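All protein chains of the complex are present and in place, except for one that has been dropped.
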Amino acid sequence: MRYWLQRLGVAVALLLAVSALTFGAMNLLGDPLFNILGPTSASTLPEDLEIIEAAKAEYNLDDPLPVRYVKWGSAFVTGDFGVQFSVDGQPPVSDLIKERLPRTVMLLIIAQTMAVLIAIPWALFAASRADKAVDKVSTVTSFLFIAIPNFGLAVILKYLFSLKWSIFPLIFNAADPFWTRVWQLVLPAMALALPVASVYQRLLRTDLITTLQEDYILTARSKGVSKRNVLFKHALRPSLFSFITIFGINTGALLGGSLIVEQIFIVPGLGTAIVEAILREDFPVVLAIVMIVTTAFVVINVLVDLLYSLIDPRVRAS
Amino acid sequence: MNKNDIIQSDRRIESGEPLLELIDLKTHFKTERGLVRAVDGVTLSLKRGESLGVVGESGSGKTVLSRSIMGLLPSTAVKHGSVKFAGQDIVGFSAKQMRHLWGAEMSMVFQNPLNSLNPLMKIGKQITEPLKLHLGMDKATATATALQLLRDVRIPEPERRLNQLPHELSGGMRQRVMIAIALACGPTLLFADEPTTALDVTVQAQILDLIGEQRRDRNMSVILVTHDLGVVAGHTDQIAVMYGGKLVEHAPTKTLFANMKMPYTKSLMRSIPKLSDPSHTRLATIPGRPPDLVNPPLGCNFAPRCMYALPKCHVEEPPLTPTADPKHVYACWYPVGSPEFEKRDAELQATGYMPEDFSAVS
Amino acid sequence: MSDATAQANADGAASKRRLGVGFWIAVFWLFIVFFAATFAPWLPFKDPDNNYIVSGERPPYAPSGTHPFGTDQDARDLLARTVFGARVSLTVGLVAIGMGMLFGGFMGIMAGYFRGWWDRVISFVFIIFLSFPALVLAILITALLERSLRTISITLGILSIAPVGRIARATTISFADREFVLAARTLGAKNGRIIIRELLPNVLIPMSALALLGMAVAVVAEGGLAFLGLSVEKGPTWGKVILTGAGSRDLQKAPWIAIIPIIVLFLTVLALNFAGDRIRAYFDVRETAL
Amino acid sequence: MAGTGKAHLRDGDKVLSIEDLVVEFKVGRDSTVKAVSGISFDVLRGETLGIVGESGCGKSTTGRAIMQIPPPTSGSIIFEGAELTEMTSSAVREARTRVQMIFQDPVSSLNPRRSVRDSVLEPLEIWKRGTKEERNKLVDEILESVGIDPARAAESKPHQFSGGQCQRISVARALVLDPTLIICDEPVSALDVSVQAQVLNLLEDLKEKFGLTLVFIAHDLAVVKNISDRVAVMYLGKLCEVASSDDLYARPAHPYTNVLLDSIPEPDPEADHSVGKIVGEPPSPISPPSGCRFHPRCAYATDICTRQEPQLRPMGDGHFVACHHPVETPVEIR
Partner (left out) sequence: GGGSSDSTPDETPDATEAPDATEAPDATEAPDADAAPANTADAAIEIDETDVVEEDSGPVAGGTLRYGLEADVNGINPATSSLSSPGLMMGNAVYDTLAAYTPDGQWVPYLAESFTPSDDFSQWTVKVREGISFHDGTPLNAEALQINFETQRADPLVGLAVKPFFPAENATELIDDLTIQYNLSEPNAQFPGTVSGQLGMIASPTWLAAALVDPNLNQAPVGTGPFVFESRSQDSTTKFVRNDNWWGGEVYLDAIEFIPVTDPDTRNDLLLNGDLDALQTTNAASVGDLQAEDGIQNIIDENGEESFAMINTEVPPFDDVRAREALAQATPLKNYRDLIGLGISRGADQSFVPESKYYNPDVVQQGDNPERALELVAEYCAEKGSDINTVLGETTTCTDGKINIELQWSGPAVVQTRIADLLNEGWKNAGFNVTYDEKPQDEHILETAIGFYNVVTWRQFGATDPSSDNVWLMCRTIGGISLNWPRSCDESRDALLLEAQASEDDATRVALYQELQQKINDDFIYIFLTHTTWDNAFAANVRGVCDRLAPDGEATQCATSGRTWFSSVYFAA
C-alpha cells in the first residue's frame, strides 16, 4: 500500500515537472499572443489594440509565468484543457482530444498487439534453436528491422501494400464505420510494430536463452517434460521481465513513432495533432497532449509493475 | 524405447546384472577453441541399490559424466562408447526416447536448490508434473502422492507447502523438495550432483542422510557427485575419482580410503584440513591447475602436477590397472606403495609436501 | 561454480571472444562513410547544390557514370548530396551521443555510486525525459528555436542523456556492489578515485557500445525530424535527401532518389547497431577463470 | 546461546577489542535485520581468531563493521588503542590502512578491467608511499611472496588467473600497506580443496613473515580450526562459544557447537556420522527468538532458555560458553 502511495507521489511529481517544463518552454520560446490572435497580435490599430487587451485579459497573459502555470494547471485538473488557438472559433481542446485519442490509442493497441504476437513465438522459436542456422537468420532479420528507420519502413509498406498490391487502404477516413477504420489502421500499425517486434524478440530471446540455462529448466527436462512444454510452461514466464519493462517504456517511444507514421499514412491522430499544434505553437493542445502521453506513460508503467507482481509473486512479497 | 522394455529389463536387474554400465564413455564438446574432452573414457558399472560417489576437482568432468548418462547434454556434445541402462544401450537415444526414462527411471538432484526449482511455479505443481506425465495420474491422485512424497522427505506442514513458491522455503527445504521431485516416479537411478555444496554443514548432513535413507527404502542406485571426499566417505558404497575427464581410481569406499593408489587421490586427501588434526597442521597442496581439456598433456594427465611423476609419466598414459582387489582399479605408473613412490615420498616428507617453487604454479 | 554457468561460459567463450567478420565489415563501412563525410569538400565529389541539368532531358536522371547515385528532381547529384548529408547526420549523431555520454554518464555514475538523494533526484530527471516521447520533445525544441545544426544536435543530445544515464547508473550500481570497490574503500581510496579508477573503466565499455547504438538512434531521429520538415534548414541531410524522393510518385518513377540514400542510412545504422552489439558482447567479461 | 557478556575478554597486547557490537539494517519501513546483536571479543597481537557459524549469522557483518563499512549501529571497536567508531572519516581512512580485508569471491574482489599488478599497486599510490621505484619494488616482492609472477601480473587481467591465484593476489594487495590486522572473510570457501590448502598455507606463512594478526571468518569448522588459535562460534548475531581451537574440538560445550562438529563430513568412512542432529531451520534475524536464540532448535532447551539470555561463562582454559545447559559442566564462577 505504502509502495503504491509512493508511486502515486512520484507520478504526480512527474506530471508536475513535465507540465511545468512544457509550459515554460512554450511560453518562453513562443509568443502566446500571436498564437491566440494570429496576425492581429502585431497590429497597432486602436480597435485591434482592444482585441489584444481583451485577449491578454482572457488568457492572463499579463500575469507572471508561475501564476499562469498555476491557473492553467488548476483548470487542467478539472478537465478544462483550454481552447485551441490555431483553429477558427477556438473550440475546446477536449473536443480535439476526444476525437483524436481513440484513433491513436487504437493504432497503438493494434501495433503493440501485433508486436507481441510476432515477438513471442519468434523469440521462442529462435531461443529454442539458439546459435543454429535458423537463429542466425532470425538475428539478422531482426537486425534489419531494427536498423530500418520507421519512416523508411512506413514508406515502403505503403508503397507495397497499398499502392502496388492494393491490399490495405491508403487513408484513414473518419466517416467510415468502426471496423473499416480499424482495418485502415492495420498497415500503419504494422509500420510501428515490426521494428518493435524485433526489439522485443531480441530481448526475449536473450532472456529465454539465459533462462534455458537455468538449473530448473534442466530439472524440468530431467522430469521428462517435452521440449515444447519446457519452453511454454517453464521458460517463458520467468523470461518475461525485461520484455515487460521494455513494453512499458516503449509505449512512449511508439507514440514518437506514431508522429511520423500517422503523417505518412494520413491518420489524423494525436501524433498528427501534436506535430501540427507544435508547428503552430498551439500551446493548450501541445500541453494537453503531452500531459495525456505522460499520464499514459505513468499509468502503463504502473500497470507493468502490477503485471510484474502477477507474473512473479516474489515481487509481491517484497 | 517404450515402457515395456524397461519393465522387461527389471527382471534382469533383479538377476544381479548391473543397472548401469558405462564402457569407455567419452563426451567431447566441439568449441571454437577445439575439442573439449570433458569425459574421456570412463568405464564403470553399478548395481541396483548401490551408491557410487564421483569425486574430483572442479572441471574434472563429474557433471558432464552424469549428464552424459542422463542424455542431458547441449547439442555441441559428442558421445562415444556405450551407456547401458538396464541392459539396454541408451547412448544413441534421442531426447524424445530419453523422455520416457527421465523422471521415471533415472532422475537428478542439482547443486543449487535456489536455481533448480522453477521460481514461478507452485511446489505442488512441480511435484505432480512428472507424476501426471509418466504415471498418468489424475490431479487428485497426483496431489495425494505429492503429499506423501513431501512427508517422505520430511517437510513440515506438507499441505501448506503444496501451494507455496520456492522462494518461500529455505535452502534446505528446497533441496528436499528437489529430492521429492526426483523420487516422484520411483526411479531406479538417482543422480545427485553436488546436492549439498550450497548448503550449510548442518543442513548438508540432513540432506545426505535423507538421500541415503531413500536409497535403502526404494532399493535405488545413487550416483553422488561431489568434490568433497568427506561427503562420499560416509555415504557411498564405491567411489570413482576423476581427473581431467578420466577415471583415475575406482574402488569400494572402504577399500579406497584404506588403500589409495593414485598419488592424486592421496594428495587430495592430504589437502583437506581434518578436525582430528591439531590446529596449524600443515596441509598438502597440489600445485598448478587442472589440465586443459583441449590440449591434454602427453602421458598421464596428472603428471605435470604430480610430485611423484617420473619421466615415463610424461610420455605414456597409464592404463586402468586392477589391484589385488579386482574392484579397485587405478591409473598410475607409480602408485602409492610402489618403490618409486616411496622413495620420492621420503624426499618430500622433508620439505613438508610444499612444492619447491610457487611460480611454477602460476 | 554451478554447472549451468560453467556450461554457459564454455558455450559463450567460444563465440564471444571474437568480434567476427561481420564486425569488421561494419567497421569498414563506417570508416568509408566517416572518411567521405569528413573530407567531402576536398574529395572529387560534385557540388551537392548545383543543378546539373542536361538540356533537353528532364531530371531526375537515373544512376549513370556521371551520377553514380543518379540525381534528384532538380538534377542535383545524389552521391554528393548523400556524402554531404552524411556530414550533418554524423555530426548530429556524434554530438548527440557525446552529450549523452558526458552528461548522462556523469549523472548516471553519480546516481549509481552515491545512491540516496543523488539517485532519487537524478533518476527522477531521467524519468521526466523518458516519459516524454523523445520525438515530441525534439519537435518542440526545433520548432520553437531556429533549425540550425547546433539546435538539432543539442536537442538530440539532450534526448540521449536519459537513456545513456540510465545504463550508466545501472552499470555503476552493479559494479559498486562488487567486492573490488569495497576493497578499494578499505584501502583508503576516496570517492573520486574509486569512481575514476575503479568504476569508470567498467562503466565506459558498456556505455561505448551503447554510444554506437545511440548514434544510430540519433541519425534516425534526424531523419524523422526531416520527415516532419524540422531538420536543419539549409543544405542536404540524409533525412532531407530521402524525403525529397519519398513521395509515392517518385518512388515509382525515380526510386533511386529515396532508395539509395535510405540504403546508405540503413547500412550505417545497421553497422552502428551491429558493431555496438558485437563490442558489447566482446567486452562482456564474465569472469570465466576459476 | 545467544550469549552476551564479556567474561572472555582478556588483558594483554590487544590489537583489536570489540565490545557490545550491534549492527542492524533497516529493511523496508519498519523492520530491521538484527545482523549482529551485542557481541564482544578481542584479538591479541599475532593471534588468529576464527569466527564460524551458519550462513547469515552475522560473520561478514562483524568483519565489515570493523572496517566501518558500514559503521556499526552501536558498540565500541578499539583498534590499537584507538576507538574507531569515534574517529573522523579521514582518521578512519588512515586507520583502514592498518586493517585490511580479504573477501570471499576471489574474482570479484579484483577490478576486471585493470591489470592485477595495478590493483596491487593501487594502495601505495593512494597513500603515496615511497618513490615510484620503491613502490614497484615492494609490489614485485609481495607478488613473489604470494607466488605470483610479477611480470605476468603486470600484463594480465583477473579473469586470466585461476580462483586460487586471484585470491593470492587479493592477499598481496592487502599486504602492501603493511597492515597489522587482516580480516579474512571466507577467503577459501569458493575454492577447490586443493587450492584451499594452498591459500591456507600461504596465510600461515605470511602471518609469520609479516607478523600479522588475523581474523578468519569461515563456515567450515575444520578450516577454521586448522588456521586459528582461538575460535568464536556465532549463531544468529550472538556468540555461543569461545575457546582455543584445539580445546573447542576436544570438549565442545555448546549444543550448537556440538551439532556443527558432528555435521562435518570427515573423509573417513569409519567415522560415526549419526550423532549431532539439528532440527528446524534457522530463524529470521528480523525477529530473533527470545532468551537464548538457539532454543527453538536445541535438544537441551528448557523453560529458562526461552526467557533468559545466557551469558558467556568460563569453562576453564580460556574456554567460554553462553548456554544454560552446556554439554560439559562449566567451571563454577568464583
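Every chain is named by a letter (A, B, C and D) in the order it is written, and numbering of its residues begins at 1.
Just so it is clear, a residue touches a chain if its C-beta (ideal position, glycine included) is under 8 Å from a C-beta of that chain, and two chains touch if they have at least 3 such contacts.
Values in this document were obtained by computation on a predicted structure and should not be read as measured data.
Across the complete structure, the visible chains that the omitted chain touches are A, C. Of the listed positions A:N60, A:Q90 or A:T245, the one in contact with the omitted chain in the full complex is A:Q90. Contact with the chain not shown here comes from a single listed residue; of A:V105, A:L170 or A:L303, that residue is A:L170.
Here one chain is not drawn; of A:G73, A:P268 or A:P313, the residue touching it is A:P268.
From the options A:L8, A:L29 or A:A42, the residue with contact to the chain not on display is A:A42. Touching the chain that is not shown, out of C:I53, C:L94, C:L267 or C:A281: C:I53 (per the contact rule at the top).
Even with one chain removed from view, chain A keeps its contact list with that chain: residues 34, 37-45, 48, 51, 86-92, 95-96, 99, 162-163, 166, 169-175, 263, 266, 268, 272-273, 275-276, 279-281. With the whole complex as reference, residues 49-51, 53, 58-59, 73-76, 143, 147, 228-230, 233-234, 240, 243-244, 247-250 of chain C touch the missing chain.
The rule is simple: only the chains that are shown with their structure count from here on.
Any chain touching chain A that also touches chain D appears here: B, C. When each chain is reduced to the average of its Cα atoms, A sits farthest from chain D. C-beta contact counts were set side by side for B-D and C-D; B-D has more. Taking each chain's centre as the mean of its C-alpha atoms, chain C lies 50 Å from chain D. Per-chain CA centroids place chain B at a distance of 51 Å from chain C. Here the spacing of chain A and chain B, counted between their Cα centres, is 54 Å. Shared interface positions of chain B, i.e. residues touching 2 or more other chains, are given as 58, 110-112, 115.
Residue positions of chain D with contacts to 2 or more other chains are 161-162. Per the touch definition, chain B reaches chain A in the complex via residues 70, 72, 75, 95, 99-104, 107-108, 110-112, 115-121, 129-130, 133-134, 165, 167-168, 178, 181-182, 184. Contacts from chain A toward chain C in the complex involve residues 10, 13-14, 17-18, 21-22, 25-26, 29-30, 131, 143-144, 146-152, 155, 158-159, 163, 213-215, 218, 249, 252-253, 255-257, 259-260, 263-264, 274-275, 278-279, 281, 286, 289-290, 293-294, 297-298.
Taken together, the chain C residues at the contact with chain A in this complex read 2-5, 7-8, 15, 124, 127-128, 130-136, 139-141, 143-145, 216, 220, 223-224, 227-228, 239, 242, 246, 248, 251-252, 258, 262, 265-266, 269-270, 273-274, 277.
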